[in-house]
Each structure stands twice: as structure tokens, then as C-alpha cells.
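Just dropping this structure here.
Note that one protein chain of the assembly has been removed; the remaining protein chains are unaltered in position.
Now for chain A:
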Amino acid sequence: MPEVRIIAKNFMDMVASMPAMKLDKLYENGFICEAILRSLPPLGKKYVLQLLHIDVPVAAKLLEEWVLPDGYTKHRVAIDRLVQLRVFVEAVDRKNDKTYKLNPTFQKSLQKLLVHGGTLPREPMPSNITVRLPTLDDLEAYALQQWECFLLQLISSSLVEKPSNISSSLMKVFQRRLLSQRDKEAPKLTESGFQFLLMETNAQLWYIIREYISNSEERGVDAADLISFMLELSFHVIGEAYNINSLTDFQRSIIRDLADLGLVKLQQGRKESWFIPTKLATNLSVSLADSSSRKEGFVVVETNFRVYAYSTSRLHCEILRLFSKVEYQLPNLIVGAITKESLYNAFENGITAEQIISFLQQNAHPRVADRTPTVPENVTDQIRLWESDLNRVEMTEAYYYDEFPSRDVFEGACDTAREWNGLLWEDSKKMHMVVKTGVHTYVREYLRSQK
């Protein structure tokens, strides 16, 4: 079964895949340089800082001497990353040796940043103009609510009472890989759609942002501008108000989309209007691996396979419905049961047992979250068992060989199949063997050469 995974990594991979011309333009912005510097592996950071004030190319051999022999692989990884991001420019000197030099644009921006300090293009607004700023807790609640509303609309537009302002064409873009629509039927979640719902908020956000950026060219927006604005946004302070008039026209046009996603909150005063970045925005430049934001969970799983979810959110209910049978719903509580049938439904939709278990663990109610195990072991084991029950029979297309003329030929054929990693079964006494279909031609060639 082919496994569909949504690759959600980070901004930097996206930056690395941009054409050189655009990259150089991006590096004119000091914040991008800082974000890049932050994202580098430790050795990479060291190299950049050491070469920061050197204007001539440095031989690759010299760089190698800086690390101990057993750090060589890390050295390679760092150098590759730097070259990939075009922070290092590779060249060959007269003696045919490889040399590295910092990208001049990047170097200039970073030097400036180091000496003058980073200043945002806009200052927070004084508090006498911006009355009734939300508290940090309010802001986080707002961001999550906005995000949830967006997700609900994404999976089924009929579920939301007040739809957000995201244009339906943009929504279609986001849905493209998560929903599949056959004519006249209601759209259905695809395999990656199901997996998407079980992902962590940051991973989901990153997926949506990635779609947003990769689709930007079709909407006539420059991807480089978009990336640089989002990275810049991630350096703003959470909860501070920034004047909307300080944005360029282009930025103003996309800030509404970002507000709908919950990245910023827009507010209006008597004369001015301003935006307030939320936690979702500032988490953007952090790579997903090291963002460990834990939300308060809401699920309690009991040993009798009952699931109690203390939640008012319809999204949570929809998610639980993916793999359990929702039995009743009270205003603040959803009660469901994990049954064999409900799980088989989930497995059919391409959700794996591990994903379900990790969802239950990550969203555990605070009352059970510090217990070990968070989810009762008999439940997790049973979920895994039911999954493996589906895979009790393994079938592989293959070829069966018998009647080998001699043991040498038989063993040679076995070795050939083994070399290609295609030997499924052998019986050396009776001289029979089974190989994968893909390896059949190699074995046949071998047998021909033996004649």
C-alpha cells in the first residue's frame, strides 16, 4: 500500500528551493538573513559567523581543518545546507581547489544587522491610541478559534455558521489535496485529508501556508515577497499593535487572508487601524521540530474503550467521528466509543493506528495527561491489534522456480535474487525458490548465462 504523507517541514526548505535570483533579492532583508542564520545547524552558524568579515574566498580544505575527523559528516551537512541556501558561494580557484565565500548580499545584510541591530520597519503603536488591546490569553484564544473556524470550513463549508472571508477560489486551493470531489456527490476527505486533521496545529498551519505560497504565482503574487513578509511578521512582538498604514499595498492585500487564518488580529480605532500578531504568526519561522507548544487537551480514554471529550468545538467532534462512534453529545461533552467497526472505517480511509494513538495522547485531558500511560494500554494495544489483523495476509507478485539442473546453479540463482533484495522464499533441499516479479529478469539473465 503506498503511503501518503504530508511533508511538513519548514520555511527554510522552501527558501532553499527558490531560484538564485529571487534568493539574492530575499537576502537584502536583514530579517530573512537572521531567520536563515537561526535555522542553520550549529556548525553552519559557526562558519557563517567566522566568514562574516572575510571578503576573499576561503579554501574548502582550510574549513575542513577546523573540525575533528569524527565531525566530518556534520561538517558536510552544514556545508551542503549553506550551499543549498546560497549562503555560501562555491568556486574553484587557480589551483583547482574548491573555495567558499559568503554570498555578498547576505554578508552585507548580516553585517548591518550585527552592527546596527535589527529594527523592524514599523514600531509598535503607543498605548494611548490603541485602547482595549486584547490580553495574551484572549489573543491566543482568538487565534485558535479563528484557526478552528477555518479548518471546519475547509472540511465542510456547511458546518460553519459565519463563514470567514477567505475567497472560495483560495479555499479550493487549500482543499485541492485534502478533499476529493466526484461529480454531484458531497466532497469527501482524501487519505491525506484525514491525516491532515490529526496533525498538530503548527504542522497544519505550515501545510496551509505552503499551499498558499506555492499557489501565489497563479494569483499574480511574487512568492519571494510573500515569504519575506511572513518571515518579517514572525519577528514582530506578540500582542503589540502595529499600524496598518506602515504596510505596503501588497502586504495590506494579504493581511486579510492572514487574519482569517488567525495569524494576526485586526482592530480598528477611531482614526487608525492596526494588526496584532498572534502566536501562530511568531511560530512561523521556528522549524516545526523544535516548536513544542502544548495546548490543553480534552480527551479522556477509559479502559472500556469509552472516549470522553470535554469540548464544545464541532471540529473536535468531527475529528473524533473519524475513528470512533460518537454516542451522545452534551453542550460541553462528547461521548464516544472506539469500536472495531469505527476503527476499520478509519483504517479504510488511510489513517494508521499510530496516528490515532498519538492524537489521543497529544490531546489528553490535563487530568490524565500526567498519568502514564495517558491512554490505557489495553486500548492502545487493541487498536494496534485490530490494525495488524487487517494485514494478516501478505501477498506479493512473484515467480516460482523449480527443476534446477544442479545445486550450483540453484545457489547462484538464489544469490542473484538476494543481491537484488528479491528472494522471498527458498527450499534448499528440494531446490525451489520464489522471487519478486521485479527481480525475475535478473534471475533469467543469470540462468541464461549459466547455459
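As a working rule, contacts are C-beta pairs under 8 Å (C-beta built on N, C-alpha and C of every residue); 3 or more make two chains touch, one makes a residue touch a chain; residues count from 1.
Criterion: contacts and distances are computed from a predicted model.
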| message | According to UniProt, what is the chain that's been left out of this complex called? Choose from "Nucleolar protein 6", "Vacuolar-sorting protein SNF8", "Elongator complex protein 5" or "General transcription and DNA repair factor IIH subunit TFB5". | response | "General transcription and DNA repair factor IIH subunit TFB5"
| note | Considering the complete complex, of A:137, A:218 or A:394, the missing chain is touched by A:394
| query | Footprint of the hidden chain on chain A, which residues? | reply | 339-341, 389, 392-405, 409, 413, 424-425, 427, 432, 434, 437, 440, 444, 447
